[in-house]
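Input: a single structure, listed below in structure tokens.
Note that one protein chain of the assembly has been removed; the remaining protein chains are unaltered in position.
After this line comes chain A, so read on.
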Amino acid sequence: MAGVRALGSLSRLTTRRYNLTMFPGVTRRTFRVAACMMARTHVNYEIKGDVAVIRMNDPSARVNTLSVQMQREMTEVMDEVWGNSAVQSVVLISSKPGSFIAGADLNMIQACTTAEEVTLLSQEGQKMFEKIEKSPKPIVAAINGSCLGGGFEFAIACQYRIATKSKKTVLGCPEVMLGLLPGAGGTQRLPKMLGLPSAFDVVLTGRSIRPDKAKKMGLVHQLVDTLGPGLKSPEERTIEYLEEVAVEAARGLAKKQIPLTKEKGLMQKIQDYVMSYPFVRQQIYNTVQKKVMKQTKGLYPAPLKIIECVKAGLEQGPTAGYLAESQNFGKLAMTPESKALIGLYHGQVTCKKNRFGTPEKEVKALAVLGAGLMGAGIAQVSVDKGIHTILKDTTLEGLSRGEQQVYKGLNDKTKKKSITTFERDSFLSNLTGQLDYNGFNKADMVIEAVFEDLSIKHKVLKEVEAVIPPHCIFATNTSALPIKDIAAVSKRPEKVIGMHYFSPVDKMQLLEIITTDKTSKDTTASAVAVGLKQGKVIIVVGDGPGFYTTRCLAPMLAEAVRVLQEGVDPKKLDSLTTGFGFPVGAATLADEVGIDVAAHVAEDLGKAFGSRFGGGNIEFLKSMVDKGFKGRKSGKGCYIYQPGLKRRDVNTEALEILESYKLTPNAAISSDSDIQYRLVSRFVNEAVLCLQEGILANPVEGDIGAVFGLGFPPCLGGPFRFVDSFGADKLVEKMRKFEEVFGNQFTPCQLLLDHAKDPSKKFHK
């Protein structure tokens, strides 16, 4: 469905990059009690000559985190090492393959009830890292795997850093994506290490930095290659090798053979000189502040607080800086934005698991029908995961365009150096483009992405079922047609399932899987497994017109059309929606989705749900389509799109069409805020109704689907979290006001009313 391009920083938040322990606090606490009585379990050390090698390994988790236990043991070990006169230098390393320290223990922060408690946590971290920074014995951080958040702050407090070139090695401070800030000295040390502009870039974007880039930036001093097969497993030996190299470096540092301070380059000197003027720094603060405000519309407090902390440190000295950092960290942890983002993070982790178990047969051979935008996109995200994929189209031109799309998608990755040209070629070797059904007899799954028309889908299904083997799953990629209607002509409806991808497939993280009451559990498990392999965040929903995502979006778009008919300019409509936190404005969204698709879906869902889906006049959409204004793909929609031009002008011809459908706005409910709530409340009400009707399995999937598929404001955490934090009663109150004017389109659903009546009822605990 939706062509939501930019989802804000959150869309880049993936489990692989940002692992925080997900263990409920309870189990952790009981474990901790037991651990106190035992010897150290998380941190131990070995003295190799004059070098102490400190190894971290959290036995209860897949990744290391700076938990209370880890911090306590680390303090103990550090004291012992500092007190040992035989030790001249220290190496800090993780025994876990793939994780140095993935961050602070999120549960530790979530367990706090006041800002002061969180501030205290931050101050403890600051103190610990200050001691590390001032260590009389040089400490080498030997980094393999994720070095993020608190782990990253730990590493940059050390005197020297060596990282492996492993694909799993990433550095960065993603706290901002969780609505927080690096609260253990990150905002203070980074500006000094990297200079102001780079430091802001790292801290404000929260992006992951790969080892080679980190070396260039000066974040790490030395890189170590990953090793292949030897006398031990590659992972094990790589860690050993890293340790060997780090121990040598530590010795060199202790003997002053390796200098701690690097000679500054000319550019660096110039930059430092320029930065020494308060006026210049002030300009940078202002520029960054403006940029942040432009991108976040002021809806995200974390970036602003980060700027504040950096500023305090540089302008008023370290004491003020560290104080600002810890206090702001405390404040941010209590904001609804942070809670929403952390909720999304947890939800995303949940939606990266297959709750239907392991399928009986792994899908190794896939066939995609239709080489259009969607079909080619699905093929692209499959071939680069090693799935043999047939891409079938009916015309040579269509096939050629589709194959070119796959090639371009992969080739763009080589340009960004995320894959090599050789990898591109070997991925492409998994792709077979063809016009016939040759080889379908060996397919484990067929995903059809043909035109959204029931009779075409029926024809395709029958053709496919004639050639595929009995175990093969038939998945249909549709944004609105009920799966059971498509499955009606199937000889084996238990093998039919809906897989609703979002465009562009290689960028959008969400996959909505739709099961009918006949779909077997194994079919579902298999579809989820394929989706996960393709790197998707998955929600599994029940069947019905529009399923979940399209069904929520349709009433909002209907309302958007009405708003346009009431004479609101498309640009104004866009700024109202983005101002609420949507990454893409409603008018732009309609253009991205395609006006024809919107008209089609609106008509279908209108038939299915009746007047509740009314609002804007569908005839307006149809007139647009008649004129050829189908949105971005046709060059004209609400806006005019010119290739190569970033600037978009409002399509005046569309405004002329609007004239003939003009409505008179009701002044009582047409303020900017009212318009925003008219749009959002219809979205949210429909989402809650989906939960009430059982289309949705739980509110978590509802939130994830809305944010990752439709661009619901991440700072609000999704429609369900929004209801929780905004208050169901307040939302109902607003809806009742709109209901008076527009009728049942704004009638709150029963579940929402229940929540409004009983404030203790929450979707998220």
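Here, contacts are C-beta pairs under 8 Å (C-beta built on N, C-alpha and C of every residue); 3 or more make two chains touch, one makes a residue touch a chain; residues count from 1.
Here, contacts and distances are computed from a predicted model.
With the options "Trifunctional enzyme subunit beta, mitochondrial", "Large ribosomal subunit protein mL45", "Transcription initiation factor TFIID subunit 5" or "Ribosome biogenesis regulatory protein" in hand, the undepicted chain maps to the protein name "Trifunctional enzyme subunit beta, mitochondrial" (source: UniProt). Only one residue from A:W82, A:Y241, A:Y641 or A:Y661 touches the chain missing from this view: A:Y241. When the missing chain is restored to the complex, the residue among A:M128, A:L227 or A:I513 that touches it is A:L227. Taking the complete complex into account, residues 222, 224-234, 237, 241, 245, 248-249, 420, 422 of chain A touch the chain not shown.
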